[in-house]
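One protein chain omitted, others in place.
The letters A, B and C name the chains in turn, as written, and every chain counts its residues from 1.
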Amino acid sequence: MLDPPAGAAEGRRRRPGKHTVTSSKLVSLADAIARFVPDGSSVAAGLCLEAMIPFAAGHEILRQGKRRLTLIGPISDILFDQLIGAGCVTCVRAAWVGNVITGSGYNFRRAVESGALAVEDHSNLTMAMALKAGAMGLPFMPARTALGSDLFSTHPGLKKMTCPFTGVTLAAVAAIVPDVALVHVQRADVFGNSHAWGCLGVMRDACLASRHVLLTTEEIVPTELITRDPNRVVIPGLRVSAVSHVPWGAHPSPVPGHYNRDHQAFLDYRDQSRSAGAFALWRERWVDGVAQPEDYLDLLGEERMQTLRLQHHAFSEPVDYGY
Amino acid sequence: MLDPPAGAAEGRRRRPGKHTVTSSKLVSLADAIARFVPDGSSVAAGLCLEAMIPFAAGHEILRQGKRRLTLIGPISDILFDQLIGAGCVTCVRAAWVGNVITGSGYNFRRAVESGALAVEDHSNLTMAMALKAGAMGLPFMPARTALGSDLFSTHPGLKKMTCPFTGVTLAAVAAIVPDVALVHVQRADVFGNSHAWGCLGVMRDACLASRHVLLTTEEIVPTELITRDPNRVVIPGLRVSAVSHVPWGAHPSPVPGHYNRDHQAFLDYRDQSRSAGAFALWRERWVDGVAQPEDYLDLLGEERMQTLRLQHHAFSEPVDYGY
Amino acid sequence: MPAYNASELMICAAAREIADGEVVFVGMRLPLLGFLLAKATHAPHAVGVYELGVVREETAAAPILTMGDLPNLHRAAWLADTADVMGLLQSGRVDVSFIGGAQVDRFGNLNTTSVVGTDGAATRLPGSGGACDLACLARRHIILMAHEQRRFVPQVDYITSPGYGDGFGWRERVGLPQGGPASVITTLGVFRFDPATCEMVLSALHPGISVEEVRSKTGWPLKITSALIETPAPSTAELAMIARFDPQRFWTGAAP
Partner (left out) sequence: MPAYNASELMICAAAREIADGEVVFVGMRLPLLGFLLAKATHAPHAVGVYELGVVREETAAAPILTMGDLPNLHRAAWLADTADVMGLLQSGRVDVSFIGGAQVDRFGNLNTTSVVGTDGAATRLPGSGGACDLACLARRHIILMAHEQRRFVPQVDYITSPGYGDGFGWRERVGLPQGGPASVITTLGVFRFDPATCEMVLSALHPGISVEEVRSKTGWPLKITSALIETPAPSTAELAMIARFDPQRFWTGAAP
């Protein structure tokens, strides 16, 4: 299942075709996933760590019954566990898979212990460097971490090397180039230009490394609102393949400017995933019962959404890009 | 003069002492340079390339007659040429030294051709990777550039290496860890927290790589204005050693939000540096004649400043960091 | 003397490991509370660094349960990329970090990846996250964990986060020239490492705990310092602070 030589060779790749500034990339989430996440894809997600996890996009993958996926991310919180529980995944390349607030990911445990899932164990830093190598078009990056650990035994994309200048021992981390990165942002235009803020994790490098970037966004805004602050752009529109308008698309994870973390959903998920049977019920209710994004909001309910919305606002000071 | 093994070994270094959040780092520019730029220092500047060049800080170095400096930067525009002309510099590690709008840097040419100045020739990418290695605490970074060029012959911090995963030939670039980075920003508080926007060049990595960071700033603002937008912070306050309030401190280079590029000053400098004698006159007027930052503004004159100020404003849309 | 539970005691012990002005790579759960307690008491200038790309100088205005909670981003000193904060760590600018583990051994190596049961079956755990990086790259790190015999083993099944390997000189040999665990804070006591051998040594006993109990729950012949002390009990003020940061007792657990 593990394919590190491919990963290592991936540092340089083809451009997926000419970019046309003026053609809209706005599509339904179902269409975006159907088109850009074929069976067998490697999918990067959870790139801002605990925040802005693309749950809606992940659930769409689950709903469409994608198979043989490789998941890529630093810590995944419960999204990876859900996709693993649904049988979509044969390989995980990650530093941590579980439920951040409760610990273990039960579907992950079951899948690994049954032999159904291969794991390439990273640390957060080796994952960051692997994606940075991918972003920079390089086949590898050095790091000082993981030396002396057993990560090397379960991770063929990690080797020891000698610094060509100082002679010290370093870890060499092979590039990771995902087929597609799923990211949730606060606002985007229909061409894929977007603003994201908060903790950014490995989002920038993961998006730059990936062959395709799929955005889900809280808001669709005019292009001029984005280009009025180009330092706020994390991934440029020319690298984005599709944009889908999905308010609350990162729930139950938090989205700066929009809603807080729904801790209760993560606590509930512990029991909802403890057995395969419980997980089937969770899935029926929260994924299969959602035919379109609006259904999810109905399921969540206005009262719960209101408790999660921001109670205190704190706006940035504008900056001037005039001339 | 060149000291690449040191550069290569510099990837890991000591923390310069405990950070105290509540003690002001606001000092006069003269004090900042006197304290943090001793003779023999390696000084990074011009890190946003054509924009936000720390001319005031550089002129203070010149005024204080610092000696045996190593200058570090991608393209330096005319600041490096000025410091070289004043005899402050024995080594330059850069990708390009000249006058962006007119071409050659005459002091640079004279110094190299007379043998007084050593040059470690970079490309913009090898410089970016050398500083990124420094920022990441690594002794080197790989790159795919410069292969087949003669940069290898004049740059001992550049070696060919073989990728440990793919076997392809790569360039290995030794880390650069400047003693001090000089950066000009739009706004900062007295503790060294700051906002910078526009084209950022290698500013982020150069500051993170350097032992000390000296800020000059257009404005001193309350801390809460900075922390209301922490994604706008390029270098965190805990990495900053001193802050000096120097409006117009990057003139004649442009500062987004404040003033346009003073092209005429760069055009004039061509003639003002064509001979050593002309340069002495330039220096007398624009550096030695400036006893304190305000004198520079008088010399510039309100009329000229008015033509450089922004005529069209374009403010960013605020973002919400509430909860 | 106020009533407290083991978690509260561990939080107070963790807080005491932080000196004022230090840069602290903060984890979740008890270490997060220990960091907040330190900042609220003797270390007001400690700076918090979080792996998702957050640097904070001020305590968050509202309680947080995970690092990505919005109050932890509000009024941060820096929101950046993971690579940027990892760069601070890798360049030796982080003084101390905190990590937890499922298994620890006599040289402070930690396992959070996979443990093998007495029946030989492996149980898969979540993995490293940032723990391996913190153990490799912080100037020192502190381990917090429950003290049970199955967790305190002669040799871990898998080294997720390197301690001192097989003893003195090992870190240097494998390419980790600095750092290493400074202490282990458990439900029973506080342990430090013999500089000569790098072996874990019992250094303080929590109130009411006996040496025998610690020995019986430790899977190797445990060494004990000649200057064994009792861990100071939390003060009323400390407990009040902890309650402010964890008002629902989410991490602190049931009140004593």
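In the analysis below, contacts are C-beta pairs under 8 Å (C-beta built on N, C-alpha and C of every residue); 3 or more make two chains touch, one makes a residue touch a chain.
All values reported here derive from a predicted model rather than from experimental measurement.
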item	value
Touched by the hidden chain, restricted to displayed chains	A, B
Residue, one of B:143, B:175 or B:290, that touches the chain absent here	B:143
Sole residue of B:58, B:134 or B:256 that reaches the chain not shown, by the stated touch rule	B:256
Residue, one of B:49, B:62 or B:213, that touches the chain absent here	B:49
Touching residue (missing chain; options B:123, B:194 or B:217)	B:123
Contact footprint on chain A, counting only the chain that is left out	11-15, 18-22, 134-138, 193, 204, 208, 224, 227-228, 230-231, 233, 236-239, 321-323
Residue ranges of chain B at the interface with the undisplayed chain	48-51, 74-75, 94-98, 100-101, 103-105, 108-109, 112-113, 119, 121-125, 128-129, 132, 143-151, 154, 160, 168-171, 197-205, 253-254, 256, 260-261, 263, 310, 312, 314
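What we mean here is this: only the chains that are shown with their structure count from here on.
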item	value
Most centrally placed chain - per-chain CA mean versus overall CA mean	A
Distance between the centres, which are taken as Cα means, of chain C and chain A, whole angstrom	28
Whole-Å separation of chain centres (CA-atom averages), chain B against chain C	40
Distance between the centres, which are taken as Cα means, of chain B and chain A, whole angstrom	36
Interface hub residues of chain B, defined as touching at least two other chains	11-12, 137-138, 228, 231, 321-323
Numbers and ranges of chain C residues touching at least 2 other chains	61, 69-70, 73-75, 79-80, 83, 86, 89-90, 137
